[in-house]
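Omission of a single protein chain aside, the complex is shown with its protein chains in their original locations.
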Amino acid sequence: MAPTISKQDVAHVARLARLALSEEELELYTTQLASVLGHARDIEALDIADVPPTAHPFPLSNVLREDEPRPCLDRDEVLAAAPEVESARFRIPRILSEAP
Amino acid sequence: MSGSPSGSGEGPAALSGLTSLSARAIAAGVRSGELSAAAVLEEHLARVERWEQQVHAFNLVTADAARARAAQVDAAVAAGEDPGLLAGVPVALKDLLCTRGVPTTCSSRILAGWCPPYDATVVKKMAAAGAIVIGKANMDEFAMGSSTEHSATGPTHNPHDLSRVPGGSSGGSAAAVAAGFSALALGSDTGGSIRQPAALCGVVGVKPTYGLVSRYGLVAFASSLDQIGPFARSVADAALALDVISGHDERDSTSLPGEHPSVASRLGRGAEDLRVGVIAELASAEGMAPDVSAAVTDAAEALAATGAKVEEVSVPSVRYGLSAYYMIAPAEASSNLARYDGVRYGLRRDGNDITEMYMSTRAAGFGPEVKRRIMLGTYALSAGYYDAYYGKAQKVRTLMIRDFDLAYSSFDVLLSPTSPTTAFPLGAKTADPLAMYLSDVCTIPSNLAGHPAVSIPFGAGEDGLPVGVQVLAPALGEPVMLQVAEALEAVAPRGEAR
Partner (left out) sequence: MSSEAWGEAWETVIGLEVHCELRTATKLFCGCPNSFGDEPNVNVCPVCLGLPGSLPVLNKQAVELALRIGAALHSRAQSSIFHRKNYFYPDMPKDYQISQYDVPINAGGWLELPSGKQVGIVRAHIEEDTGKTTHIGGGGRIHEAGYSLVDYNRAGVPLVEIVSAPDISSAEEAREYVEELRGILVATGASDGKMEEGSLRVDCNVSVRPAGSEELGTRCEIKNMNSLRSLGRAIAYEAARQVEVRAGGGEVQQETRHWDESEGRTHSMRSKEEAFDYRYFPEPDLVTLSPSEDWVATVRANLGVLPAERRRRVAKAARVPASSEPVSTVVRLGLDGFVAAAVEAEADAGLALRRLANEVAGELGDDGGHHLGREEFARLVSMEERGELTSAQARSVLKIMVAEGGGPEEVAGRLGFEAMGAGALEAVVEDVVVANPREWGRYAAGDDKLAGFFIGKVKAATGGNADLRAASELLRRRRAGQ
């Protein structure tokens, strides 16, 4: 059985999810997530180790597309939606770490 | 009876004139030239003008574009062309269906003003059938909620009682149809988001088989559960709309291949000799109101009276549906909503570096319910908890599919309540997420199994507000499901308080 969620867990999850939370929100979500997870105890208790998981309702396979080009979007339209643009590229604040 | 009277007299739910016509009647009239699309549209727009301020069904009313489109439809008819199955029918689109050049916001600050550069497949299909889009309907932000109170543009009010919620998340779509703003609406259903508001607003709402309707252009909440479906004021109208929007789409890998018979193919046959199972576990589910239970019992008896064979059936794993759903849906949502990061489109809040920008943008752009689900889903997927939560929930899905398969070996369709209660007062459940989540207890199993289900109005509760009953069917069982729904519709009591 998974442990009850702590405020530290919630802070860690908020960081993973890139959500800045206030102290009040941290408190609130700790309580509320614990409540929902508490309700989920009923499935935690189920012994269904041998049951295969269902990721899709229907087992479709091999949905493939031919390697044929389709029209792209108009670049001006794409860039018009962006918060900040420079030299036809999306401008973003500095990045502190390399891609993982 | 509280609030505005329903079904008669004044009030947003009292329909008259062209706004009381069915979609079939409108399309038939427009196609034959007896009705003009423009006239139909103007009466609907007048109703919007009269009541929208109180109901707030829309995030955006696209009156000018609708008028231009109606003129095109009328011109086509005048030129001897057939504008299509939904010629001149006003429709509302839930504001998470992408509409080219028209804001699509998901009722979220993070997408305020975003205009997609493309149309959803269903939007194209609707346009090709001659439907007239009248506006983008309000919803719970990113379809997360059961009351349409979690909207950045404010709550939608139930046309039957403006002090009450319309249900959700497709509350704006349901309210638009109930209020006669449009004859049809499209919504999306991930855990009940079409059926529950349909029940609370006294209209018909269909959640189709997963994969019957393309999800391309539907802004994702939980990809393995989401399905687009219609709202209408009759089963026949819902069937017509579903026939228009369904079909294989090469842009959606999960779209079911092949041709399927019209979902209207069994309408008009009654329910005689069909086997109907009443799901025992849902009739007595947590929080089930006695008047709703009673309505389901009445519905079962009414069906039996028309010659159906009605029995109680056990589908044991449905009792785990809520828990499984609240692991799977938030998990998928946490991933689907990662892209709202302030880089390519939508809201951005400044930050000294990219991570600060992400965090402040998402903190400012998402409402509390969306944040809650992102947190829950991130937690359920995170290292050390996957097996206990997400992994296990996927196994519950398998169990549920097996249980349904067993039930459908003895029954053609199953019957249950749609929502445990009638429409509740605005604000009643916003402080208690779990209580809100319990609104979906009867609708969630169909999403987990990928099966179709429909909610149809069946009388009123003690408060005089609409009650919905749900007909469930196996995968691609829409024809028989709608057959039974129509039979129920024919015998349903109307409007009187229990």
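By letter and in written order, the chains are A and B; residue numbering begins at 1 in each of them.
Going forward, contacts are C-beta pairs under 8 Å (C-beta built on N, C-alpha and C of every residue); 3 or more make two chains touch, one makes a residue touch a chain.
Bear in mind the structure is a predicted one, so any value in this text is a computation, not a measurement.
Chemist: Would you indicate which residue among B:V77, B:L111, B:A129 or B:A492 is in contact with the undisplayed chain?
Modeler: The single option touching the absent chain is B:L111.
Chemist: Could you tell which one of B:G29, B:G130, B:G167 or B:G217 touches the chain left off the display?
Modeler: The one listed residue touching the chain not shown is B:G217.
Chemist: Going by the contact rule already stated, which one of B:M288, B:V343 or B:L376 would touch the omitted chain in the full complex?
Modeler: Among B:M288, B:V343 or B:L376, only B:V343 touches the chain that is not shown.
Chemist: For subunit A, which residues reach the chain that was dropped from this view?
Modeler: Subunit A touches the chain not shown through residues 16, 18, 55-56, 59-73, 75, 78-79, 86-100.
Chemist: Considering the entire assembly, which residues of subunit B contact the chain that has been omitted?
Modeler: 96-98, 104, 106, 111, 114, 116-118, 120, 215-220, 222-224, 250-254, 331-332, 334-335, 338-339, 341, 343-345, 354-355, 358, 378, 381-383, 386, 390
In the analysis below, only the chains that are shown with their structure count from here on.
Chemist: So how far apart, in whole Å, are subunit A and subunit B when each is placed at the average of its C-alpha atoms?
Modeler: The answer is 24 Å.
Chemist: Inside the complex, what are the residues of subunit B that reach subunit A?
Modeler: Against subunit A, the touching part of subunit B is residues 114-115, 117-118, 210-211, 224, 250, 253-254, 256-257, 319-320, 322-324, 326-327, 334, 338, 341-348, 350-360, 362-363, 366, 368, 371-372, 374-376, 378-379, 382, 384-385, 388-389, 391-399, 401, 433-434, 437, 448-451, 475.
Chemist: Which residues of subunit A touch subunit B in the complex?
Modeler: It comes out as residues 1-2, 5, 9-10, 13-14, 16-21, 25, 29, 32-33, 35-37, 39-44, 46, 48, 51-58, 60, 63, 65, 73-74, 77-78, 81-84, 90, 92-96.
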